[in-house]
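Got a structure for you, questions after.
All protein chains but one are shown in place.
Chain naming follows the written order as A and B, and within any one chain the residues start at number 1.
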Amino acid sequence: MADPKFFSKSKKLTLDKISKLTKISLPESVNKKRVFVDISTLDTASQDNVSFLDNKNYINQFKKSKAGACFFKKDFENIAPKNMVPLITQNPYHSFAIIANAFYPMKDITAGTHPKAHIESSAKYDDTVQIAPGAVVSNDVVIGSNCLIGANTVILSGVVIGDNTIIDPNCTIAYSIIGSNVKIHNGVRIGQDGFGFAQNEDVNLKMPQLGRVLIKDSVEIGSNCSIDRGTGPDTIIGEGTKLDNLVQIGHNAVLGKNCIIVAQSGISGSTQIGNNVIIGGQVGIAGHLKIGNNVRIAAKSGVMKNIEDGMTVGGIPSVPIKDWHRQTIILKQLTKRRQK
Amino acid sequence: MADPKFFSKSKKLTLDKISKLTKISLPESVNKKRVFVDISTLDTASQDNVSFLDNKNYINQFKKSKAGACFFKKDFENIAPKNMVPLITQNPYHSFAIIANAFYPMKDITAGTHPKAHIESSAKYDDTVQIAPGAVVSNDVVIGSNCLIGANTVILSGVVIGDNTIIDPNCTIAYSIIGSNVKIHNGVRIGQDGFGFAQNEDVNLKMPQLGRVLIKDSVEIGSNCSIDRGTGPDTIIGEGTKLDNLVQIGHNAVLGKNCIIVAQSGISGSTQIGNNVIIGGQVGIAGHLKIGNNVRIAAKSGVMKNIEDGMTVGGIPSVPIKDWHRQTIILKQLTKRRQK
Partner (left out) sequence: MADPKFFSKSKKLTLDKISKLTKISLPESVNKKRVFVDISTLDTASQDNVSFLDNKNYINQFKKSKAGACFFKKDFENIAPKNMVPLITQNPYHSFAIIANAFYPMKDITAGTHPKAHIESSAKYDDTVQIAPGAVVSNDVVIGSNCLIGANTVILSGVVIGDNTIIDPNCTIAYSIIGSNVKIHNGVRIGQDGFGFAQNEDVNLKMPQLGRVLIKDSVEIGSNCSIDRGTGPDTIIGEGTKLDNLVQIGHNAVLGKNCIIVAQSGISGSTQIGNNVIIGGQVGIAGHLKIGNNVRIAAKSGVMKNIEDGMTVGGIPSVPIKDWHRQTIILKQLTKRRQK
């Protein structure tokens, strides 16, 4: 499926391996040594491909699919094609993602330091690390095992990086403690001093920014994001949280665990975000707010008040999502009346 | 006109050359060998400058202009100054742009590879290409003729680039097929893996992103844009489409031909955009939508539904532009009433 110019040929996986990785039990009748060679969508899959059904809109494709094995929910057992090995799971897309990662393990690292990188002698790292051409690793930087420092990326003094962390090309990282299993995409800026000024008679005097950025384990940060370091407290991105591209995080902001922040959103200084929060694209959140756990914020919202746990909001200024839909309907009705 | 510190002195063009380049016929009486040395605005132009009239607000400047030659529409023939050579055209600004490019040909390339670039031996390119200091060209990259790879730009493995394509400094290009006559500005990120996760009990598992980015001929991409590669299908930017700065393009998005996307707009994953679409600044378009041909979207709109060919829309959520104007008027009226 994937262009061999860019991707290694997919691995081969036995049904037994697939079953173990996804913790799905197989029907007794199947040959556990049967080999699968790729993943595929329902309509294009062949006998040696694994596919998935996650959305009822695809049931017709499912019924006709030639996929040799397929992840689906128990409800669809009776309509599955006869020759398809059923891989029954509560979360077909998640099981499929596990297998997809096994077919296409992303190997981003070729250990070794390139002679065209510049690495200060006080930097510490072992021989499992790749430092690509043009990368700059400054004084007292500490890098864990199996990390990649991408081409032309700059790691400034004192930064600490955990294990298995990938920092793609052309990034700048300063004043930061980066966890393990972190993925930082191209062109990300972390740790520059925040936007804090003391005003006096129209002159803006910079306040020294004496905090750091803490990026916890398993965080992913999209390309061209900017994350400022704290003023005194730290700016923190919680474990497992994922940022899309071009996101702005102001100084002292604290994000919880497993949040999803879609592209071009901005979180102002000193705002706290709970766990499992989902923020749509181009959302803006004002400073010094508290956003609870499990909150969802619709794309393009402007949040100007605290939000309690579990709420879903939308609009500028943001309101409970049902009220936002009502606003939309009311404006439509008033518009129609005016038209007449 | 242009600062000689940064721009080469303008070329000299005869009336004959100007006429041929713009396909405009000259009055028989003029001396076709007459030489012009620069372009200028109506108010500052001198006898050896070429100017243009494109907007009725400038008619007074036009009447008094000392420009030796001027592009304008036939309607203004009678009020043109006597000494001005009339260059009559249906699209004065476009004709002027043709001539401006002839006076100031942008030569961005000095062929040759710099010793401080790092180029893998398996990369292919000819001696018309410039690879600037600090650039990194990885394995199996193929670069066409007359291309520039700017300073500290990183081209990752397998990328293919057409002819006459300019990639400015500090860019990162991965998993992409780039066409000919493409212009990619400073700090652009193309081909990083898209924002796709399979959720399970609050853990977000990355889905491998196995597609590419296809940038077609004559595309221009503004500084610090981010374009993610596809999940399996490709992300595609159609021929002649122009992106302003800081634009976000999600995975699997497909943009048609000759679109204009103004700065800081974002197009979510799997959305399809037709041809000749104009998208204002800071627009957001949700995922999995279909936007027709010749659609126009007002700045700051939030598009949450498909849009048919030829529509103009505005607002959050976006509605036909007339309805959006009505909403604005209604809110103004209600506000005034409340004020009383």
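Keep this in mind: a residue touches a chain if its C-beta (ideal position, glycine included) is under 8 Å from a C-beta of that chain, and two chains touch if they have at least 3 such contacts.
Only a predicted model underlies this, so the values are computations on that prediction, with no experimental measurement involved.
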Out of B:25, B:78, B:121 or B:339, only one touches the absent chain, namely B:339
For the chain that's not shown, point to the residue among B:47, B:101 or B:306 touching it. B:101
Using the touch definition from the top, which of B:169, B:250 or B:269 touches the missing chain? B:169
Which of A:35, A:79 or A:210 touches the chain that is not shown? A:210
With the missing chain put back, which residues of chain A would touch it? List them for me. 116, 118, 134, 136, 140, 152, 154, 156-158, 160, 170-172, 174-175, 187, 189, 192-193, 195, 197-200, 202-208, 210-212, 224, 226, 228, 232, 246, 248, 250, 264, 266, 268, 282, 284, 286, 302, 316-317, 319, 323, 326-327, 329-330
Note that chain B touches the chain not displayed via residues 1-3, 5-7, 41, 91, 93-94, 96-98, 100-101, 103-104, 106, 114, 116, 132-134, 150-152, 168-170, 183, 185-187, 220, 222-224, 240, 242, 244-246, 257-258, 260, 262-264, 275-276, 281-282, 299-300, 316, 328, 331-332, 334-335, 338-339
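As a convention for this text, only the chains that are shown with their structure count from here on.
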Measuring centre to centre with CA averages, how many angstrom lie between chain A and chain B? 30
